[in-house]
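Just dropping this structure here.
In this view, the complex is presented without one of its protein chains, the others remaining in place.
Note that the chains are named A, B and C in the order they appear, and that numbering of residues resets to 1 at the start of each chain.
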Amino acid sequence: MSVLVGKNTRLLVQGLGREGSFHAGRCRAYGTNMVAGIHPGRGGTRFEDSVPVFESVREAVDATDPNVGLVFVPAPAAADAIVEQIDAGLPLVVSITEGIPVLDMVKVRAYLEGKRTRLLGANCPGVITPGEHAKVGIMPGDIHKPGRVGVVSRSGTLTYEAVVQLSSLGIGQSTCVGIGGDPINGTSFVDVLKLFEADRDTDAVVMIGEIGGTREQEAAEFIRSMKKPVIATIVGQTAPPGRRMGHAGAIITGKAALASEKIAALKAAGAHIADSPADIGKVTREVLGHQD
Amino acid sequence: MSVLVGKNTRLLVQGLGREGSFHAGRCRAYGTNMVAGIHPGRGGTRFEDSVPVFESVREAVDATDPNVGLVFVPAPAAADAIVEQIDAGLPLVVSITEGIPVLDMVKVRAYLEGKRTRLLGANCPGVITPGEHAKVGIMPGDIHKPGRVGVVSRSGTLTYEAVVQLSSLGIGQSTCVGIGGDPINGTSFVDVLKLFEADRDTDAVVMIGEIGGTREQEAAEFIRSMKKPVIATIVGQTAPPGRRMGHAGAIITGKAALASEKIAALKAAGAHIADSPADIGKVTREVLGHQD
Amino acid sequence: MKLHEYQAKEIFARYGIPVARSEIASTPAEAKSAAERLGGKVVVKAQVHAGGRGKAGGVKLVANAAEAESAAAGMLGRNLVTHQTTARGVPVRKVLIAETTPIATELYLAVTVDGDARAPVIMGSRAGGMDIETVAAEHPERIIRVKADPSYGIWPYGARDMARALGFPPKLVREAADLILNLYRVFVDNDCTLAEINPLVITTDGRVVAVDSKLNIEDDALFRHADLKALADPEQQDELQRRAEAAGVKYVKLENGRVGCMVNGAGLAMATMDITEKAGTPPANFLDVGGSANEDRIAEAFKLLVSDADVRAIFVNIFGGILRCDIAARGVVQGARESGSRLHIVALLRGTNAEDGRRILADSGLKVTFLDDLSQAGAAVAATLPAQGARR
Partner (left out) sequence: MKLHEYQAKEIFARYGIPVARSEIASTPAEAKSAAERLGGKVVVKAQVHAGGRGKAGGVKLVANAAEAESAAAGMLGRNLVTHQTTARGVPVRKVLIAETTPIATELYLAVTVDGDARAPVIMGSRAGGMDIETVAAEHPERIIRVKADPSYGIWPYGARDMARALGFPPKLVREAADLILNLYRVFVDNDCTLAEINPLVITTDGRVVAVDSKLNIEDDALFRHADLKALADPEQQDELQRRAEAAGVKYVKLENGRVGCMVNGAGLAMATMDITEKAGTPPANFLDVGGSANEDRIAEAFKLLVSDADVRAIFVNIFGGILRCDIAARGVVQGARESGSRLHIVALLRGTNAEDGRRILADSGLKVTFLDDLSQAGAAVAATLPAQGARR
């Protein structure tokens, strides 16, 4: 089923406010099997006249056996919602919510230790497996094309950009994963690269990194051992050191966080570098061509 | 080496105030190999002109490679000292200190999860292996006699009472373990029973329980599966429900915490019950007699 | 250490827990004017460290300020006797004047530490207002227990789940959950052994109000709570208890006992009680002098024992370790001298300096029977006990 989501996905959506409802509807329209919704005060009602809504995740899990949770709960209560899903034993929790306080995420990350749950995000676009009509997130579904290239990225709209480049060249995607742009998140590049390396439905991986932190260097260490080719790009090459660029992940905190350091590490590990983010599709086509 | 301590014990003592110094000296006099002391402001000096004293556990561990830590630090700072020894990787930490706030012990107990350290106590007399001249605690050494009966108890002086009864009947002890009387401690009856069951130098176990909590019932569950005989007594049979009897462990919080419930559970599990704490030695002799 | 209701209430309010409006009064006149300010119809509540106030007449609902005054006059300066106090009762020095709460539902809510779970636990029940121990014993299924995570505490969703399980209507779930979270914070921040609201009330107009407030603080943690320590009210303890605490010994008076027991170590003390009980000579007390007692503390402990009129004989059971037997013996002699007691003493002295201890007692002129081991204790104590009723 490619990675993380697929035809067996049974989706629970927590937070059915304006935005959550809109995207839950889009996920369903794409073909995702949404089995439950959670919204305070709306327990007992139905979402889009069909999906049962519950007051608590525990009730929803007992009644509908979901295996993926999607969090749209506003930032002040998002950490609590994530933990509620962890404690209910959901194998995968995807948190879209942006602006969760970093100390909340420090706690959540530590709380995950030893639990069976994988957390994707927060502050991420989610995950989509086009070939199995499974979309768990806010990405526009129609730009995707079923295929055999995995995509993993810290960014939202930049992932869409990469997908458009791939699709327009006829290169389909196995699964596209947004790990989120916050400095502390649940799933790292390495985690996703491992999944793609083990996935029978994936032939190559596109990885889109950013300035800030050293997760791309960790990824480079893993890429050394990978059999599948990785096409990588790093954005923020022109960002001045020490200035925040929007989301908290994109801050240059030291020499290691520079784009040039990351690109060097990835190149040394054997990744194929797209020097410009406009060339992701082109470089991928070249790499796949050589593969044949 | 019987259990927990023996001839290979390399002892570190933290808190060399009046009481700590006195008992550290007694441990050494009994034959225990004390390799390091910890006391703030006394780093660089020597205890009893021979054992090096350090400012921090980390320094002591690096320099002297101890494998057992003994904590005499006063209650307000005791949890910190225990954690310092856990973080330094000591395999066994014995905390004598009484009066540690229960919420501190809640934290320490949770902190132990997944660590390599076993904590004995707090609020316990410690552990002694007479046959190997290893005493890590405050018990009077001279009442003990080398032999093949293990002793485990929540209490201090009552353990000495039991030991005196055994020794006066010629029944020696492999190891005597005080697990401490606090409601939350590091090592339970079950933990120690497991060690004795696996120990080649132990033939039978004397277990001394008290009213309060349900740890004796947990022990009974384990005793069911034990090959070695267990002689058990429960004190506090005459204590009125709901009244505190000295240390915090001895409080009847519900029906399950009653002496009668515990005795029934132990009896059902096949333990030999000494109805009166005065009969511990006598019952043990009978049990050992039948064993031969 | 126990706090008074009014003290606990102030702490509750500081943590955002909704409490009824109230004022504290030390005189009937103060009670009257407080009642006037609170609208006349109020509840007058005796401030004592004991449960069971209601049935004992320590809680009065009154219709107006004049009745509040006379209700206060009936409580203040007297001793209140409840099923939890001694027959002498506990003195009422203050009354709380609280506005009445229109009760629709009464619940129970408390936080304590569960040793078996090794964590704080939040307990709630829809059977509020009732004696919770009775509920726990007879209908344990009516008590909801939520274990807190030792390092993360309780998460808001858990508090909401608990609020729903307790039957709070959807509109009040968030408010009830906040209250649960705040009570948990009170518990942890103040090193409580118990933080309890009984009853927790849903009012007829849909509010949630903590009508009673109970906080017990862990004695061992008072070193880091100077503010709470200052709230102690030793007058609420009976005199023996107070003296024991001042002397640093653990003492529990037992009903219908005849043998005063002095022991070092809680386990050995309970064993000693069990043995005297089995010998048909019931113990009058639990007394643990602790590990590091000195002569004065032993003497004070001895005087405590003999000041209990029920005590007909003394059993001293000391296993010398940190505490040396000679010290214990000197303390006993000093205590006997200072109290003028001539009660028969059964003494079992073992461990450090046991010989010295025995000699000191033997030379003291006191009536002492020496034992060699604990198995002799039952018979020896029974033999020394005078016929029922006789004393000194």
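To be clear about the criterion, a contact is a pair of C-beta atoms (placed from the backbone, for glycine too) under 8 Å apart; a residue touches a chain by one contact, two chains touch by 3 or more.
Owing to the predicted nature of the structure, the values given are computational and were not obtained by experimental measurement.
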Omitted chain's touching partners, listed by label: A, B, C
Of A:G37, A:P66 or A:G213, the one touching the omitted chain in the full complex: A:G213
Hidden partner chain, touching residue among A:P76, A:G89, A:G170 or A:G270: A:P76
Listed residues B:A36, B:V51 or B:V83, member touching the removed chain: B:V83
Of A:K107, A:K135 or A:K262, the residue in touch with the unshown chain: A:K107
Touching residues (missing chain, whole complex) on chain B: 40-41, 43, 55-58, 77, 80-81, 83-84, 87, 107, 111
For chain C, residues in touch with the removed chain: 151-152
Residues of chain A (touch criterion as defined above) contacting the omitted chain: 19, 22, 75-76, 98-104, 106-107, 109-111, 125, 138-140, 143, 153-161, 164-165, 168, 181, 183-184, 208, 210-215, 235-240, 242-250, 254-255, 276-279, 282
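Everything below uses one rule, namely that only the chains that are shown with their structure count from here on.
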Per Cα centroids, the chain farthest from chain B: A
For chain A paired with chain C, centre-to-centre distance based on mean C-alpha positions, whole Å: 56
Distance between chain centroids, defined by C-alpha means - chain A, chain B (Å): 51
Gap in Å, rounded to a whole number, between the CA centres of chain C and chain B: 29
